[in-house]
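Left out: one protein chain. Kept in place: all the others.
Our next item is chain A:
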Amino acid sequence: MTQLLSADDLSRALKRLAHELLEANHGADGLVLVGIQTRGVPLARRLAALIRDIEGTEVPAGALDVTLYRDDLTRRGPLSLGETRVPASVDGRTVVLVDDVLYTGRTIRAAMEAVLELGRPARIRLVALVDRGHRELPIRADHVGKNLPTSAGDRIRVLVEEVDGRDEVVSEPTSESPAVREGDEA
């Protein structure tokens, strides 16, 4: 197991992402942060807290489970469903999807479909803490915490305090096929 980002690196990356988001949006007005289950959710909450510290504005932060929108359910065992809870209407607002690792792009495709069924946002933007490459769909993030070129044989894991008890990004080799790994990270 190799450490790619320390807790300090992760914290700095999130602060930079919060500033980038505010700059791109010209402030916090109309933003709704939506974390993709599982680890995107605490990351979205942290970004909301950082935006509050910087701008003094409360930005709603919710959770999105994309399992029901995946295109590979027939290849995988039944997955337990996480909570979907978006605390504000997405109509006419800028929905910021927050994910821990951007990989094939299939999770983001599913997330966009899920958001569009909740309403009609003015725009959807994507924040990824880590972009590891190996895209299978033409999707890119608007804001990336860290680009980490990886081998398809590596497993990249973002660990967060709220779920895992510590903040860290690690890489570990795996013998599993990319098809199985994709769901863990993409």
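Just so we're on the same page, a contact is a pair of C-beta atoms (placed from the backbone, for glycine too) under 8 Å apart; a residue touches a chain by one contact, two chains touch by 3 or more; residues count from 1.
In this section, contacts and distances are computed from a predicted model.
When the listed names "N-acetylglucosamine transport system permease protein", "Aspartate carbamoyltransferase", "Protein translocase subunit SecD" or "ATP-binding protein" are checked against UniProt, the chain not shown comes out as "Aspartate carbamoyltransferase".
Interface with the hidden chain, as seen from chain A, comprises residues 37-38, 65-70, 73-84, 107, 113, 117-119, 176, 180, 183-184.
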